[in-house]
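A single protein chain has been omitted from the complex, and every remaining protein chain is retained in its original position.
Then we have chain A:
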Amino acid sequence: MRRSRLGSLIAVTAAATMVLAACGGGGGAGGGQGDGAAGVFADCKENPNTCNSVPADQLQKGGQISFALEKDIQNWNITSAEGNVFETAMALKGVLPFTFVTQPDLTLAMNEDLLASAEQTSTSPQTIVYEIKPEAVWADGTPITADDFVYNWKVQNGRDCPTCAAATNSGYDQVQSVTGSNNGKTVTVVYSKPYTDWKNLWSSGAPLYPAHIAAQQGDLNTPEGLAAAFSYFEKTVPTYTGGAYRIENWQPNVALTTVPNPQWYGSTKPALDRVIFRIITDATQEPVALQNNEVQVIYPQPQVDLVQQVANIPNVSQYQGLGLTWEHFDLNLANPFLADEALRDAMFTATNRQDIIAKTVGQFNNEVGPMNSHMFVPGQPGYEDVVSETGHGNGDVEAARKILTDAGYTGAQEGQRLTRPDGQVVPPLRIRYTTGNAIRQNECELFASYMRPLGLDVQVVPTDDLGGTLNSGDYDIMVFAWVSSPFPFANAQQTWLSTSSSNFGKYNNPEVDRLLTEAASSTDEAAARDLLIQADRILSEDAYVLPLYQKPTFIAVQNSVANVRNNSSLDGPPYNIQEWGLRAG
């Protein structure tokens, strides 16, 4: 009897195990080897701007694409500080008109649907003339004119509407006047001080909101009227559109449904019946939704498991690009020991970036390499390697020791204590990272291990409050990421200028300040770029920040989806939403 009960128990256990195994193995059976980086994205590396292309006349007529969006839309005004969210900007890409957009190869392109031309017609004062196409209209038939430029300038320049919490005043505060002529279809913008990044104004990151609807909220010649309009655009789901799509339905926290705008004036008419932005706030659920065809496009941050999971889904293609976000080690120069350039130089020389990459993002992306510029990311015009020549990031411990010895340091050996020429022992240093970020924790632990052979004790300490920690200077070394920009000149000032609020490490080099200021207020983009490269070289030599790598971006689509491709900029894959479609048949 006892044996029989035991036998029953074993049989039940075995059966249940088999059931579970069958459940767990379902993915494999249903999956098999996916198309991986090939499939519809096979030529994306060579042709980032045109891969996965299907001509409009060969697309299926109708159908819908669901795009997974990782954040809810809480604020509809992208030009506001609160509404300037990447996901919201992607969702409204087909609704709001703009002047310039960033393409997948990170170059800028004029919006040829809206503009016939955008040119600098004078350098003193810097004057830009935009010619708006006559057929460009809002969905209610109101022409898109200089009035729209004026309204959007006023709410972002920090002067006309002080209470409008704009995402940035940068550039708009240097505009002296915006005037319209030719029935408003010619817009003349005059700058009080040259602004190298003029293409950033009214671009896809800060698109145009309709002035005629703004005027319904109040007098646009008064701060109160402007504030009322600004607030209206924050709170109100757009019923207006000046793009290829209009909003059909918004279900908070669930989905934004867009349908073609019948008044769309662009050359490429949408082939789809609908584009749905489906909100999936947990990235790990996106591959399953993709496999179950509940969404057709996902754009999550890549992780090892996620990339492998997607690779096992049949009829799905994936691609990893390298984006504008880059990881780096920052030193706090307010620490008197780190104020010594020789020590900083040695620390960066002993740091092995290739090893860090191999043990972190290299596990799921073999394209990532060390980044060698503080100003530009690889692929951007102006990118030049200014780090390798300094020897930083190569993990050369002997060279690092020599730097220290030459500078008079002693004890640069594992097990000893590094001592300054004046006899002071270098105290333990703290490297900090955001709590819960496993990749950064690894980076910190690796950094600490590279410092040990130099006699440096580096302690890894997480922080819950990255901003607070940086602002208070409560760190010796910090690892975090900057987001670079297709508009690098103002961006560089913000990041590297000694007077900037983002100068957490108290870096101060008057020559760098001069070069950055000059670069940001130039009317000659190529000359400005050269100035940034010069500043970049000095920054490298000063051993203040060590760039690590560009963070990868990841896109996966059902193979039926056409004309959707990776765009690692802040415009994201919807940069060409009007071209999206489904393969016929």
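Heads up, the rule we're going with is that a residue touches a chain if its C-beta (ideal position, glycine included) is under 8 Å from a C-beta of that chain, and two chains touch if they have at least 3 such contacts; residues count from 1.
In this text, contacts and distances are computed from a predicted model.
Student: Missing chain's UniProt protein name, "Phosphonate C-P lyase system protein PhnH", "Electron transfer flavoprotein subunit beta", "Peptide ABC transporter permease" or "Sulfite reductase, dissimilatory-type subunit alpha"?
Tutor: "Peptide ABC transporter permease"
Student: Touching the left-out chain: which of A:381, A:408 or A:468?
Tutor: In the complete complex, the chain left out is touched by residue A:468.
Student: Among the options A:131, A:294, A:396 or A:445, which residue touches the chain absent from this view?
Tutor: Final answer for the missing-chain contact: A:294.
Student: Write down which of A:253, A:388 or A:498 is the residue touching the left-out chain.
Tutor: Answering carefully, the residue with contact to the hidden chain is A:253.
Student: Since one chain isn't shown, list which residues of chain A touch it in the complete complex.
Tutor: On the chain A side, contact with the omitted chain comes from 5, 8-9, 12-13, 16, 20, 23-24, 26-27, 29-30, 64, 66, 72, 74-75, 81-82, 84, 158, 162-163, 165-170, 234-235, 249, 251-255, 257, 274, 276, 278-282, 285, 288-289, 291-294, 464-468, 471, 480, 482-485, 490-491, 494-495, 501-502.
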